[in-house]
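I am attaching a structure below and will ask some questions about it afterwards.
A single protein chain has been omitted; all remaining protein chains appear in their positions.
On to subunit A.
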Amino acid sequence: MTCFSISTRMPKLQQRSAACRDFVVRVTCGLAIALLGQSSALALTAEQTRALTLGDTDARVTALQKALASPDAPTAAFLQAMADDAVKVNGTQVLVVRDGKATDPVSGDATTLPDTAEDVINNNRMRGEIDAALSALQLLSPDAALRVQAAKSVLKEPDPTKLAMLEKAVASETNEGVKKQMLLARAAILLNSNDADERFASAKTLADSQTPDTQLLLNQRLSQEEDKKVRAQLQTSLLTIQAALSWGEKLGALFTGISLGSILLLVALGLAITYGLMGVINMAHGELMMIGAYATYVVQGLFRQYLPGMFDAYLLVAVPASFLAAALVGAVLERLVLRHLYGRPLETLLATWGISLVLMQGVRSIFGAQNVGVENPSWMSGGVQLLANLSLPYNRLIIIGFAVFVLVGMTLLISKTRLGLFVRGVTQNRPMASALGVNTARIDTYAFSLGCGIAGLAGCALSQIGNVGPDLGQNYIVDAFMVVVLGGVGQLAGTVYAAMGLGLMNKLLEGVAGAVLAKIAVLVFIIVFIQKRPQGIFAMKGRSAEA
């Protein structure tokens, strides 16, 4: 089992970049220093290196496990060399070759590299074993974070061959937190021990580790356990863990629901203006989001090229850039096409669908049909760990904040500014606004480009959590319309309720019925809801009232 799961990871390992390998080498060197201080009695022997490199895989794996039982610095360095394919053999002489220079792994002295030296071939199984061994060796790393990580990975895949090293690590551990993790890992291994008392103690200890992994381990053991006392303890521990996990699950579903809701809100806010206020069925709304996402991609590229030192700040520039890019396209579209179609919603639907096709193909011609890569700035990676099984990723939190920011900004713009006043005036009574000296044609352009600019902002946000490609808009357009229709056309508050409601409903149902069925259920719900309240949550006002 262990072997299989690791060997599936292997291709990734082989693709590791040079930078990443440097890091690993550095870690191993640090590890080597740490180990040197701990054990000097044992050392890598020439015989061991031969056993590790020559012969059939079974024998080599056995040698590897033996070497792990008494690990030391040269062994770790040698294993790293094996993982990096830097080991050659010449007859029975084993050499480490890095950057064209050969060294003897036992003495560490430089030697000459004979022409007859051959590469050591590591098959997938061997690679998997070496990888696992190296990660276990991190239990002795000087870096506490790495030690915790190593202990956690042992807990995930408890392997009895690592017990000896784990005991050694526990004995020398001084950091209480790390030690606790290691004891949990040890318990995970001993959970399958032959001694019932040890199993009992392990089951008791593991109740403290409230993760889904532990739950799985305990369940597996429970299905095989025959000893009554141990069984009882396993069940008690499981109940403790379940109680702790259920909270995390509930809060997790709530959080992902709110997160999805905030994305829907961003996606629908622009539509709330173009469709809700102006009565334009903008089927190109998704493509304007796509333009925002591509603008973010371009800004990111410029920063990488010219300001690599300030790369993390690119998003701050990308936000206004995506707004402006989409707003500009929107203004052009309004002047060229939509202007002629006001009051004919079905025609705007067709024309904007045509626009969406052109924009999509345009992006394909410029950037290619493949998805492009948009990277999160470093301050957006990671997250807050609230419970054992509940962590809130920063990028989701930031998007929720961003949605609130856009919503507040838009509300203020519509309700407090002169432009907002004009927009409301024109949508409510065009001839009257015109008679009072408002340039209604210009307000139309402003309002439409405002809606488009907000779509661009949504695209900028989406680029941080999903794929950016020519199809980006198509994936969201149905959702966006659903939110606006459900919320009630022309009502910001309705849009907010609808987005949050749909987001939460989708995620809560997903836990019960799976992603696709949840989505279908939500769509069916909307259809039924519209039957009952054809005007959405709130009744509509504005230009499209008679449509």
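We take it that contacts are C-beta pairs under 8 Å (C-beta built on N, C-alpha and C of every residue); 3 or more make two chains touch, one makes a residue touch a chain; residues count from 1.
We adopt the following convention: contacts and distances are computed from a predicted model.
Its UniProt record calls the unshown chain "Urea ABC transporter permease subunit UrtC", which is the correct pick from "Glutaredoxin", "Urea ABC transporter permease subunit UrtC", "4Fe-4S ferredoxin" or "Sigma-70 family RNA polymerase sigma factor". Within the full complex, the residue among A:Ala132, A:Met482 or A:Val496 touching the omitted chain is A:Met482. When the full complex is taken into account, the listed residue touching the unshown chain is A:Leu341, out of A:Leu341, A:Leu397 or A:Leu419.
Which of A:Leu245, A:Ile281 or A:Val372 touches the hidden chain is settled by the complete complex: it is A:Ile281.
Considering the full assembly, A:Ala351 is the residue among A:Ala351, A:Ile400, A:Leu457 or A:Ile537 that touches the omitted chain.
Taking the complete complex into account, residues 281, 283, 337, 340-341, 345-347, 349-351, 353-358, 360-362, 364-365, 474, 477-478, 481-482, 485, 516-517, 519-520, 523-524, 526-528, 530-532, 534, 544, 547 of subunit A touch the chain not shown.
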